[in-house]
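Okay, here's the structure, questions in a sec.
Of the protein chains in this complex, all but one are displayed in their positions.
Our next item is chain A:
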Amino acid sequence: MAEPLLVLDGVVKRYDDHTAVHKIDLEIAAGEFIALMGPSGCGKTTTLRMIAGLEAPSEGEIRLRGRRMNDVAPWERDTPLVWQSLALFPFMSVLKNVEFGLKMRNIPAAERTKKAMPWLERVGIAKYRDRKVDQLSGGERQRVALARALVTEPEILLLDEPLSALDAHLVIRMQAELKQLQQQLGITFCYVTHSQSEAFAMADRVAIMAEGRLQQVGPPREVYRAPANRFVAEFVGANNLLSGKVKSIAQGIVMVETAAGIMRARENPLLALLPGDAVTVVVSADRAVVSDSTADGENSLAGTVIGEQFVGAFVTLHLDLGDGSTFRAQLQQHALEPLGQVRGKRLSLRWKPEHTVLLKDK
């Protein structure tokens, strides 16, 4: 990474009665699309508000292009935010909303309109320029909010769950448009969301937060395939978690003894596991091969199908392992067809050692 655009250096945010953000270190590169993702109350929005200057860090430093921003007032920063509530000015027309940032920079009226109109056109709302914002649909309002934030041509755009109020079909379309817009503009997008699909669909990197701490930062694929801890493994994707104990390590393969039998996984030298260590075996739902032959050997389980969820071409099977736990297996619809009616059937699951992720329990 070249010189990062934005640096969060040991940033802490404490309120009277609780700490919202515990010591966050994060570097955001210029032109990057980063998603801050986590369940509600994880501190992601507080972090975003600190970047915008709407909250002051209790500790640590926020630097934009090397400049310390802690004491810079929000109106002296160029870090526009697209609000979850959109926060459009209700008594102003669409054009006036979009021109607002320019007006605050004391740009003359004629020039404001000249600068704002291309943005209205770009997001496809030019024909509504004289309408009030409450006469627009949710998607159109979303575009006004976007144009209003981009009109000052900032280096970084902050987005706080901007799509949460939209219908599902519109969300997918807006995701694609946002990603395209970000690539065309080449500016940094810092996007807060609780939705994994949203983060993964758009972001170059995702930063997963929980309880005010960063859990893992990396490209979506990496976070998906190699969760760094139990929280990420449970929060991201459809992972199956089995608790166990290391039995032996030999030739780069770790043998783990679990309640469901012996599991084999590739050794990760970074974990420095020793026999006897408590570990969690993580198997992604789409890594397990489902068949109606009997389960045998290692990395194999048997379970009774207690539920199926169809999502178009994919099916997620829920299997009862008999010990009170369930295992989720995701497979393509056509791969399931030869098995016929599966509900209530006993099926076996099998996966490869290299598709097994081990996490060291603390």
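Keep this in mind: a contact is a pair of C-beta atoms (placed from the backbone, for glycine too) under 8 Å apart; a residue touches a chain by one contact, two chains touch by 3 or more; residues count from 1.
In this section, contacts and distances are computed from a predicted model.
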item	value
Record-based protein name (UniProt) of the chain missing from this complex, from "Lactate utilization protein A", "ABC transporter permease", "Cytochrome P450" or "Anti-sigma factor"	"ABC transporter permease"
Touch criterion as defined above, residue of A:17, A:71, A:134 or A:337 at the omitted chain	A:134
Omitted-chain contact residue, chosen from A:66, A:90, A:186 or A:312	A:90
Touching residues on chain A - with respect to the absent chain	52, 54, 73-76, 78-81, 83, 85, 87, 89-91, 100-101, 103-105, 132, 134-135, 148-149, 152
